[in-house]
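Note that this complex is displayed minus one protein chain, with the remaining chains in position.
Chain IDs A and B follow the sequence of writing; residue 1 opens each chain.
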Amino acid sequence: MELTQMESRQPPPVRRLTPGTTLKSWPSARQPASVPAPELGQTPAQQNGTPLVTTKRTEREIVPTIDRMHVDEVSIAYGQKLAVRSVSLPIRQGEVLALIGPSGCGKTTLLRSLNRLTELTRTASLSGRITLDGTDIATLEPTTLRRRVTMVFQQPNPFPMSIFDNIAYVLREQARRRPRKGALRPAVEDALARAGLLEEVKDNLDHPALRLSGGQQQRLCIARALAARPEVLLLDEPCSALDPQSTKVIEDLVVKLREEVAVVIVTHNLQQAFRIADHTAFMYLGELVEYGSANALFGNPRQQRTRDYISGAFG
Amino acid sequence: MTSSTTPELPKPSPAPRNAGERRGPRESSSSWRLTDRLGLALAWVLGVLFCVIAVAIVVFLAVQGLRYLHPSLLWTNPKVSNTQRGSGGFLDPLLGTLIVGVISLSLAGPIGVGIAVWLVEYGRPKLLARLVESTVEMLAGTPSIVLALFGLLIFETKVTGFLSAINGGIVFGKSCFIAGIMLLFVALPYVVATVREGLQAIPNHVREASYALGKSKIATIRRVLLPSVRPSVITGSMLGFGHTIGDTTIILLLMGDTQVLQGVGHVPLLGILRGTGSTMTSYIFDNAPTGDLNHPQLAYAAAFVLLLIVLALNLIVDIFARRSRELRWS
Partner (left out) sequence: MDDEFLEYEEPAANQDKRAELGLGALVCLVVFVLLAMLAFVLKEAWPAFAHNGLSMFFGTGGNADQQLQTIFTAGSENHASNLFLRAWPIVWSTMLTTGGSVVFSFVCSLFVAVFMVEFAPGWLQRVLEPVIRLLASVPSVIYGLVGVLVVVPFIGNHLITQSEKASVTPVISLSGYSLLAGVVILTVMISPIMIAIFAEGLRSVPRGWLEGSLALGVNRWRTFWKIAVMSARPALVAGTVLATARALGEAVMLSMVAGTTAYAPNPFDGLIFFFEPSRGIAATILQYRDDITSPPFERTLFAFAAVLLISAVSLSLLGWAAKQPQKRHFNVGGIV
């Protein structure tokens, strides 16, 4: 198979945690999120002037992109049934890639293949090639891959531990020797800050994570995924179980995060994709029907099927 | 840093390739830390060890049992003798096992089903329900030696004298009946647990359909629910039966410990039930090197037969459990 190599133009600006890295080299906690986290329980009018409308895509700053992953002619089958047919996509840091399409079109399967979660199903088989920073992910150890490409699921699934322990979970597992709690604290707070949750839970880090609200739990899962300092963040319909207010918070967060990680989000909510995506891939029955910048795809779709889907002819 | 390249036009979808050309390497344990790999190795060792132990026990008993098992043992009565050859067979213990099993099962069955039905279908007041639940659990955890001693206490009174022999005004207090009754408490928790699970698995709309036809609750239970938990009842009864015939202490204390079934009185069946005897378990216990008789060969033979019975019961339970699992409520 011919494949044009996508070299990474530059070492990633974010430090990746490799075994052996001591935590002394962690950057200190960043400034709190620039988007003020809304007080939950307040009506939109009561929030301090934060509009409920996401910054329009055209008004967003252009962020330089770095190629992270490349999906090349990937087909995935469960047993005899083809779920994904020969899809090729680039995935870049600095932009949000939205995978849209009706239920059952294979977008979640494709997402899960990016961190090899499809291997958990015995009958799954994959052909084609997926590369991360130039390396074929099939040659990497799954555990290493999944630290560089982390995932947030549809249902918030915080572990039955305290908030601190949830975030520290990954850090503890990666370190060679069990780090002290004090040494972990900056990293935990940093991850929470990047997820926009720090202000709300700063004083309650030892409380059980299961006591948080749904939106907070999902942000906790995002923070947990970010704690591993990944290069790619995969989001599988993260807002489908949440209320509109939490959804807005998470959408703003996703847009902000695209500067640090490549973001791939699967959503069945066209409006959400419209709001936050920079590039969009429309899939139907396992095929990649159209891929393009969001402006182009939503404004002037090339394929008839895309046009039909966006206008609501089928769903 | 470079700016992003223009997005590629998606290729027109070619004919779907044959997926399955390649599977990547699955997560293998070679990437794990040493402690993790040691842990997995230990898990393997222990898992295999248990299989080996089970197989070893069965094979050992089979080998020794077949060596010493003459078919005649199965239908000869035990005799008193110093030699193993002349000690006869274990017909009476076999019958004894059957008798106490049947007695305890015929009591534990209905009572267990009744308790399970009450717990699932009624269960009010709540306090009583929890009391009953915990009582059944406590019964399950009570050592059978305590049950045996309790049986000695209550069955030596004049009131219950009809259940065993009375010699000159003194109630003997040990008989097949009595052993069977105390064994009921051994079998009961299993029946209750299994039937309860079976009843809880029936979705509510089945009950509602029956009520909508004007049937009373008890009629619903009798005509609709119980027939459909028949597999659970059988499974639970077999489980209870298995534990009944495996019990030794209650037999040793409450069955009079005579090798041969010795009836009391002149009524044919009742006499035997009121009389004393032994079962396979007490037979093995007595014939083991630590027992009174010390005839290991007979003990092997009897142990083999008992093990076969238990294995057969297990198999029946397996088949029925599988069949009740296949009953899918849509």
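Just so we're on the same page, a residue touches a chain if its C-beta (ideal position, glycine included) is under 8 Å from a C-beta of that chain, and two chains touch if they have at least 3 such contacts.
The shown structure was predicted, so the numbers you read here are calculated from the model rather than taken from an experiment.
Residue in contact with the omitted chain (choice from B:L74, B:L153, B:V206 or B:V267): B:L153. The residue touching the chain not shown here, chosen from B:G242, B:G263 or B:G277, is B:G242.
Taking the complete complex into account, B:L128 is the one of B:L128, B:A209 or B:V267 that touches the chain left out. Touch with the hidden chain on the side of subunit B covers residues 27, 29, 31-32, 36, 39-40, 42-44, 46-47, 50-51, 53-55, 57-58, 60-61, 111, 114-115, 117-119, 122, 128, 131-147, 149-150, 152-154, 185, 188, 214-219, 221, 242-243, 245-249, 252-253, 281, 284-285, 288-290, 296, 299-300, 303, 306-307, 310-311, 313-314, 318.
Mapped onto subunit A, contacts with the missing chain fall at residues 115, 117, 120, 143-148, 150-151, 153, 155, 157, 159-162, 165, 169-170, 173-174, 206-208, 210-211, 221, 224-225, 228.
By our rule, only the chains that are shown with their structure count from here on.
Subunit A and subunit B have CA centres that are 52 Å apart.
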